[in-house]
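Heads up, one of the protein chains got dropped from this complex, but the rest are sitting where they should.
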Amino acid sequence: MDSGSVAWMLMASALVLFMTPGLAFLYGGLVRGKNVVSTVMYSFVSMGVVSVVWVLWGYSLAFGEGGSFIGNFDYLGFKGVSSTGTDIHGAGTPDMAVAIFQMMFAIITPALITGAIAERFKFTTYLVFLVAWVTFVYVPIAHWVWAGDGWLFELGALDFAGGTVVHINAGIAAVVAAWLVGKRRGVDRGVEPHNVPFVILGAGILWFGWFGFNAGSGLASDGLAISAFLVTNTAAAMALVVWIVLGHIHTGKMSGVGAATGAVAGLVAITPASGFVGPMGAIAIGFGAGVLTFYAVRIRHKIGFDDALEVMAVHGIGGIWGAIATGIFAVGGIGLVNGDAKVLGYNVVAVLATITYSFIVTFVILKILDVIPGLGLRATREAEDAGLDVSLHGERAYVGDGAD
Amino acid sequence: MDSGSVAWMLMASALVLFMTPGLAFLYGGLVRGKNVVSTVMYSFVSMGVVSVVWVLWGYSLAFGEGGSFIGNFDYLGFKGVSSTGTDIHGAGTPDMAVAIFQMMFAIITPALITGAIAERFKFTTYLVFLVAWVTFVYVPIAHWVWAGDGWLFELGALDFAGGTVVHINAGIAAVVAAWLVGKRRGVDRGVEPHNVPFVILGAGILWFGWFGFNAGSGLASDGLAISAFLVTNTAAAMALVVWIVLGHIHTGKMSGVGAATGAVAGLVAITPASGFVGPMGAIAIGFGAGVLTFYAVRIRHKIGFDDALEVMAVHGIGGIWGAIATGIFAVGGIGLVNGDAKVLGYNVVAVLATITYSFIVTFVILKILDVIPGLGLRATREAEDAGLDVSLHGERAYVGDGAD
Amino acid sequence: MDSGSVAWMLMASALVLFMTPGLAFLYGGLVRGKNVVSTVMYSFVSMGVVSVVWVLWGYSLAFGEGGSFIGNFDYLGFKGVSSTGTDIHGAGTPDMAVAIFQMMFAIITPALITGAIAERFKFTTYLVFLVAWVTFVYVPIAHWVWAGDGWLFELGALDFAGGTVVHINAGIAAVVAAWLVGKRRGVDRGVEPHNVPFVILGAGILWFGWFGFNAGSGLASDGLAISAFLVTNTAAAMALVVWIVLGHIHTGKMSGVGAATGAVAGLVAITPASGFVGPMGAIAIGFGAGVLTFYAVRIRHKIGFDDALEVMAVHGIGGIWGAIATGIFAVGGIGLVNGDAKVLGYNVVAVLATITYSFIVTFVILKILDVIPGLGLRATREAEDAGLDVSLHGERAYVGDGAD
Amino acid sequence: MIKIEAVVRPERINLVVEALIEAGVGGYHVLNVSGKGAQQGVEVFTGRGATTTVRAALPKSIITTVVKADMKDAVIEAILIAARTGEEGQIGDGKIFVSQVAEVIRVRTGEKDESAL
Amino acid sequence: MIKIEAVVRPERINLVVEALIEAGVGGYHVLNVSGKGAQQGVEVFTGRGATTTVRAALPKSIITTVVKADMKDAVIEAILIAARTGEEGQIGDGKIFVSQVAEVIRVRTGEKDESAL
Partner (left out) sequence: MIKIEAVVRPERINLVVEALIEAGVGGYHVLNVSGKGAQQGVEVFTGRGATTTVRAALPKSIITTVVKADMKDAVIEAILIAARTGEEGQIGDGKIFVSQVAEVIRVRTGEKDESAL
């Protein structure tokens, strides 16, 4: 056990956990003032529910040696997961540290989806959805991509820090969820974010935490971590610049929310590539991410499909671009720019498999939840009109007046 | 000196320091809009005052080899505290790193108390209280529990990261302080938190920082730190879930503030146990913490005792449960579940000693401050009515209008 | 490569990056409600623009072996910067880690300047300014002070973590920029900060991040890092206390913004000294920083020069005091208190060189930007009156009403 | 001239605004208040999410428009339709207050009364 | 019908609300403003906490209720008692403005005037 790597993995895990409150603020700032608590809670509660699921059965099903498609029950309740040795992952870092790090990914992924269903999804149903979706969608895909016996891992698909598992997966599930829960009432002209500083705070925390996300994914404190750190920052920066420039071209103004979104888009796109590309590759990836996600958001608005906070545009499209770009810009002779198309091909397979599986299983889960008595996807019309905060959470986000 | 452990201790210290602004936001969001600066400042100013006290004499009195009850003056002004060697603590990590880490605990503990006295305690008196309380209450108890020659340490009481020293201690002092400063005016129907996002932000920062608090308390980057990290997260998650479920049962709604409170309650309870229990023990501790603190808050409200932000219910009760639960669930053959009641007994002694000492000395300090001319515990009635922000701090938390 | 030091450098880099959103909140809270997005964006966008500049040419020009005054083009696009070896910096930590860490300094320095020009500087021009200023002012001074062949480094000036390069430099540029952009309209009676909690949040994040800034500047996880960590915290704490006490003496109240400002002033002053002084030296430096910056702000207000958020008073004066204090309080026989005036002399040279160079080149850059068609320093009168948020960023920071 | 102040549900503001514009009003302004009428309050959390209190006043929005006397009835009608929830209306739908305005002046031009609306 | 607008100290709003309900008003609404009357402003910090400025206007709350003409005096009396601080009252305690309302309509039912209150 290398104490430097342990220190870095602990820190990286803390950073990734911190991303979830960051996401809560990014999303919370983007909605209207009557749905702030609701939006923040979708993310925050995942830190509770998914942590428990992960300890009880999630990790075991994701990383147990169960074959190509799913783990097994060997590590239920973290039984036999060593805090000093490395039986499972065979990295220099103890298994339990890796399991913790992976837990933080499982927490944030479903939280990402909630951007699509904000301002209308029923909270109690969401809690059940969290359990089901992590178990039946997240866990299997994580196994395919990252477990030693997962089929995409064995195929040779490269996803360093979770482009498919986290971002494409969340983006596709977001599309399904936004579709099934339906459009919000009265938002045809678009919603003005109610608190821009919160959006920037959220993006700042996400950027900060993403260093753990990507530079922790090599599971060690070494040169790979350093390089992943650098390209993460670079892609985020480049995409941020692209967004404000494009925004200025189209409207003559430079949106703070746009800057935040650009940064997140860059972070998403570099995620799968961060262990494989160099700084100039990162600039290219950030540039592409900026352009693609910017226009994806515009197209989404034209279509009018109510993916409220642009999860598909930012995480879905950004993630797909990242997976492909990994195949293009990977160094060490494996990327397309080095004349090798193999990784690109494997990654396309991984993307398609993720899209298909995530779409179908998310659809099935939501359809079932919709018909279970007492559940149902959508808050009542009254609750939606009055705001989910007061209706479902018994709280107003801000109390400004002295009355009562 | 192991550079990995040094890296982890530095990071853990930074994380614990960051908890104090986190607490400022948790508390600041819970009060009314006219007392936000005041409430935030109670915590923030502790980073100033207690750091200075700790460097000048606090550390020396807490960790000098002075006998069973208190340290000595050997390390005044951090004289002779080595940044490379380990004369005092005998851990692998240099003494100065341990002394820094401990400083952050001394900062946050009195800040925790302020939840009980928010919206009415006089700020200048509070500054004197900070100095006195850290010196006469915190420092001795820290010595008892953590110094090599402290009597509770020698007895064999187990408090990994500060359940007695930090949480029970703060909870009891909170009761005394709330009692002596008296009830706020006009809050009989309860106060609606003025800014729920701030509460969640605070809880998010606390959770993030608590990884340093607990996983840093082994003073090394090793398997113990990994395990402490895992159980910390697990207990917090479980208690969060318990709180929202109980809230839903009692009111049909799921409070964001409740989720935040549950998480903090779980973090409090796992604190003393975090070096000794496994993941399933953490789930049990988190579950118990959730239930106990939830009903403790309800009972506190029935009684009407004005511990404004529930310090006793969350930190006092949560801490006591944690100390007892450590005796129950500790692994390695020392917990009650393994048939050994010794640690449970020692911990009960530690809890009772802490309660008694904290109660009496806090009482004496406050009584003295109350009669010193120019001090006194309570802000004037006018200041309280107009809000402490404008009255004592010359600031309004938010300026929304254009006038003036 | 020492994995513990790598872990610490990664973490320190993440911490310093996180300071920039922290600064965004500190500054954003201090302005009026109509310029919040604008003020936050000045800082946030630097994370985008400067990161790209640094990767493409900034690092190479700053740390290439180009002679006494400037680097060279050897490392354009980070070509040849090793993630595992140490050709350039010769520290135990890989060059790429050092280059990343340095990038974060380059990001925050121009962001610091924006406090002086808040509420009126034209945003598009600012983007060009960012590129030019980092290239022509920051990069050369960084080379002088920190590159192995820089003339101030060779002279023997001691600036551990950037007192001259970051703080004095930013303070002087702030004076020039505030002067050239001119005074805001209608602020003669002073501006009341619109959101004090944001100011405290920003200060909390800065304090947290500053541990990376200073304790990372030794480029290793060792005793020097521990000591730098301790003195950083101590000076901040002392200056915080000084500010609220002086505030109380002058007004009878204790400002939250004042506490935040005091803390930042202490952090600024300890920056150059943090690798060279002990805890008692830190207390002296924090004390001096508190007193000097407090009266500097008061004098600035009397003069009425519109350095809007006191960049010169806090970073300029604080930084100059720190550079001098390093020469006074440095231990190891090199400080004035130990009878050696050499370092003090060198540091005075460094301060004067930084002031002169920063003043002149910032002046030239701004004068050029002012006359370039389509640019110009100042937003239109209408934009300023209506607020830069709506005018230049197309966003209102907070949307409180239900209309539209 | 007539000042019409309508206290409505915040979520209805956009509909009311549209209705006003359609009815041809020259201007309006909107603000948020806490109000109480026949409607029961809501239960909100206090005590960190473990206990609740009833908050009597609820968030409401007030939209104010000053119109010519002859537009009064049309405007009121328009507000009624836009603000009423469901066929029957529900408690909490709001109230409309009508009062006299003696003079109106347009700041820009100094125009007075009806020509300033 | 009569509109009563009381500008009071924010910390008194709860008492005033209670007094109104006791007096039997049918409804009310509350909003926060900055106001200035005889009361001196307060000194607030500017310049990052080292210097201060005097802020003329202070936070006040306005509570508005529309009542039948015959309730007017009772309501005013109730507000006076609830809003006055101390025996003698203090500068800054507020003011009450009384004006005519021509019509009141309940959105839910369309009921008019006194029956809508």
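As written, the chains take the letters A, B, C, D and E, and residue 1 is the first residue of each chain.
One rule holds in what follows: a residue touches a chain if its C-beta (ideal position, glycine included) is under 8 Å from a C-beta of that chain, and two chains touch if they have at least 3 such contacts.
No experiment lies behind these values; they were computed from the predicted model shown.
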Worksheet entry | Per the touch definition above, residue among D:Val8, D:Val42 or D:Val66 touching the missing chain | D:Val66
Item to complete: Write the list of chain D residues that the hidden chain touches.
Response: 3, 17, 26-31, 66, 99-110, 116
Worksheet entry | Absent-chain interface as seen on chain A, which is shown | 30, 189-193, 243-244, 246-247, 250-251, 253, 255-262, 294-295, 297-298, 300-301, 309-310, 314
Worksheet item: Which residue numbers on chain E touch the omitted chain?
Response: 2, 6-8, 31-38, 56-57, 60, 62, 76, 79-80, 83-84, 88-100
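In this text, only the chains that are shown with their structure count from here on.
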Worksheet item: Among the remaining chains, which ones contact both chain C and chain D?
Response: A, B, E
Discussion item. Please tell me whether the contact surfaces of chain D and chain E are same or different in residue numbering, using the over-half criterion.
Written reply: different
Worksheet item: If you tally the C-beta contacts for B-E and for B-D, which one comes out higher?
Response: B-D
Discussion item. Centroid from C-alpha atoms only, then distance chain A to chain C, rounded to Å. What do you get?
Written reply: 33
Fill in: Contacts with 2+ other chains: residues of chain B
2-5, 7-8, 11, 189, 192-193, 195, 201, 221, 244, 251, 253, 255-257, 259-260, 262, 393-396, 400, 404
Item to complete: Among the residues of chain E, pick out those that touch two or more other chains and give their numbers.
Response: 10-11, 14, 17, 30-31, 43-45, 52, 55
